[in-house]
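The other protein chains are all here in position, but one chain of the complex has been omitted.
Letters A and B mark the chains as written, and numbering starts fresh at 1 in each.
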Amino acid sequence: MDDFLVIDHVSKSFGTQRAVDDVSLTVAKGEAFSLLGPSGCGKTTLLRMIAGFERPDGGRILVSGQDITALPPELRPVNTVFQNYALFPHLSVWENIAFGLRMSRRPREEIRSGVDRMLELVRLSEHSRKRPAQLSGGQRQRVAIARALVNRPQVLLLDEPLAALDLKLRQHMLMELNTIHEQVGTTFIYVTHDQGEAMSLSDRIAVMNAGKVEQVDTPEHLYETPRSSFVATFIGDANFFTGVAVELQHEGYVRVMIDGLGSPLVLSNGAVTSNQTLRLMVRPEKISLTLKRPPSGERVNAFPGIVEDIAYFGSHTRYRIRAGEHSILAQLQRSRFSGGEIDPVRGAEVWMSFHPDEGRVVRLEAAA
Amino acid sequence: MTEEPAQPSRQWLLTLPSLVWLAVFFVIPAILVIVTAFRPADLQGGVGAGWTLATLREVQDPAYLPILWRTIWVSGLTTLVCLALALPMAFQMARVGERMRQVLLLLIVIPFLSNFLIRIFAWKSLLHPEGPLTKLLIGLHLIPENAVLLNHAGTVLLVLVYTQLPFAILPLYAAAEKFDFGLLDAARDLGAGPWRAFSKVFVPGVRRGIISAAVMVFVCCLGQYVIPQMVGGTSDEMLGSKIAQRVFSDRNLPHASALAGGLMLAVLVPMLVVVIWQRLSRKEAA
Partner (left out) sequence: MKRSWLPALITWGVILFLFAPLVVLVVNSFNASRFGGEWEGFTWSWYEKLWAAEEVWESLWITLRIAVSASLAAMVLGTLAAYALHRFRSWLQNVHHMLITLPLVMPDILMGMSLLALFVLTGVETGLLTIWIAHVTFCLSFVTMVVLGRLQDFDFTLLDAARDLGATQAAAVKKVLLPLLLPGVLAGGLLAFTLSIDDYVITFFVSGPGTTTLPLRVASMMKTSRSLPMINALSTLLIASTFLFAALSSRLQRRA
């Protein structure tokens, strides 16, 4: 079951620009996998190479052991849900879904039952005679999924499947896509620039940047233990500090000396040596704010600061806090504020604190 | 949309049919016209052997100057009148509802698609001394009893405007359709009257449309000969009339070619100016 889709040292350049730079990935059978990254990171090019619309300059692509690198799109066991759905405007919903089966010259009876079954799956049976132009955005999306799935592809590619929908519909289709994935059990590969979408849709995510894969991991691991500052900022918000490792402790903790702030204790990722310059990250929601100094102790990292700016979001509030030359973002759920009844106001002196497990080393510099 | 990757063979295969056709039946003939101007005429209406500059000297005949001058100012005046009528029309068409817009468009295109000669013939019978318009105007005492509406410069101008008007309306309408009419509301809000809003905001907004309309009409007029021949008098000849005369009456192809070559230059120069100007202004915008 492992290594169902294999991308093996694949590269692709357009002119002088390396769109995909020596990427290797493996995706398991039945997995929901995302290629996540900003526009221009190469995720769409990678998708188009899996679908067969682009030929890699180097490397191989395999699906369940078969090398498909040289196959044209029509011969691949792969189907695509296009970003703007690319439904054929001159064909009815029914004929759109039947298109692939007709192309492979299936018997009439099989086409009929296949299309009807798909229409049921995406709950569009009563719209089968309509033209795509008569459907809503969400319905078109479901036709596009049905049109691809009816061919029983081994891999389904979805290019920004939710980008064309408005916010409410997007929430709804997110659930719907998960349900469909559970029902058909096909390998799904999403391409998206939206980290929220990727996190809620996929078992694993490959974060791409400038043609390279930065990290492949489960959503939880990407968020909690990003391996680079790019991944840390792309998935959620983060505060970064540069400091020097001054004291290695047992159980994988390290005390880091940060100029103008203090010396917090944080979780190292193992390979830290003494006196090494390193970069560490703390998520805004992991920082608590109090008006009084928290009780001191070995395991508490606490620093004073002044509230510079406050932004109220309803479900939470964000504070920008200045401490020397550092500008730190903290995010509080209203109910979790523990410093008394009064919210910090602009200009108030507050204490920021975080648990050592919430501080992470994201990048090591060469030893000084 | 993704452009196809460079596939030289496929590109050539798709381009060659039309490219070869136009090269053989458009570019080469145009060059031949220029070449013919340097060949002597033969008496059968063909082209003789050898080379000569005699034709070019003939064409410098000062008798051509007033004709050239008339061609240019009649074309220019036609262009101005067409623009003056087409601008408010395009403005109006872009503002009415979708259905009305289709109706107006159809009403403009239908006379345009009717046969060119028939439209000229229609004016001939309308303006005929025994025709309905002449009789009506005399009946209303708007013109003297013995007035002749046909066969003078005004008639040529009238019919030229009539036939060229759609060439002005269609590009202007295309430009006006893309114009953001909220800008007019903004201008009115800032204190401009309707006329100032129209002239200071709408007209500059459809500048490109005005230029293509003007070039279209002007260039088409330059080559006219049927209209001056059919509704104009003997003193209303244009350059085109002379070319046709040299071909069909005098059977002197080299002479006609020399005139046509001059006309070709007169057509290409304003076009080149516009193309270069648009390239420059696009670069400025970028």
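Keep in mind that, in the parts below, a residue touches a chain if its C-beta (ideal position, glycine included) is under 8 Å from a C-beta of that chain, and two chains touch if they have at least 3 such contacts.
None of the values given here were measured: they were computed from a predicted structure.
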| item | value |
| --- | --- |
| Partner chains on view for the chain not depicted | A, B |
| Which residue of B:L14, B:L65 or B:V148 touches the chain not shown here | B:L14 |
| From B:Q60, B:S114, B:S235 or B:Q278, residue that would touch the chain that is not displayed | B:S114 |
| Residue in contact with the excluded chain [from A:S104, A:Q134, A:Q171 or A:T242] | A:S104 |
| Of A:G52, A:P161, A:G236 or A:P284, the one touching the omitted chain in the full complex | A:G52 |
| Touching residues (missing chain, whole complex) on subunit B | 1-4, 6, 11-12, 14-15, 17-19, 21-23, 25-30, 32-33, 36, 46-47, 85, 88-89, 91-93, 95, 102, 104, 106-111, 113-119, 121-126, 128, 130-132, 134-135, 162, 165, 185, 188, 194-195, 198, 215-216, 219-220, 222-226, 230, 240, 243-244, 247, 253, 256-257, 260, 263-264, 267, 271 |
| For subunit A, the residues touching the chain missing from this view | 51-53, 72-75, 78-80, 82-84, 86-90, 99-100, 103-104, 147-148, 151 |
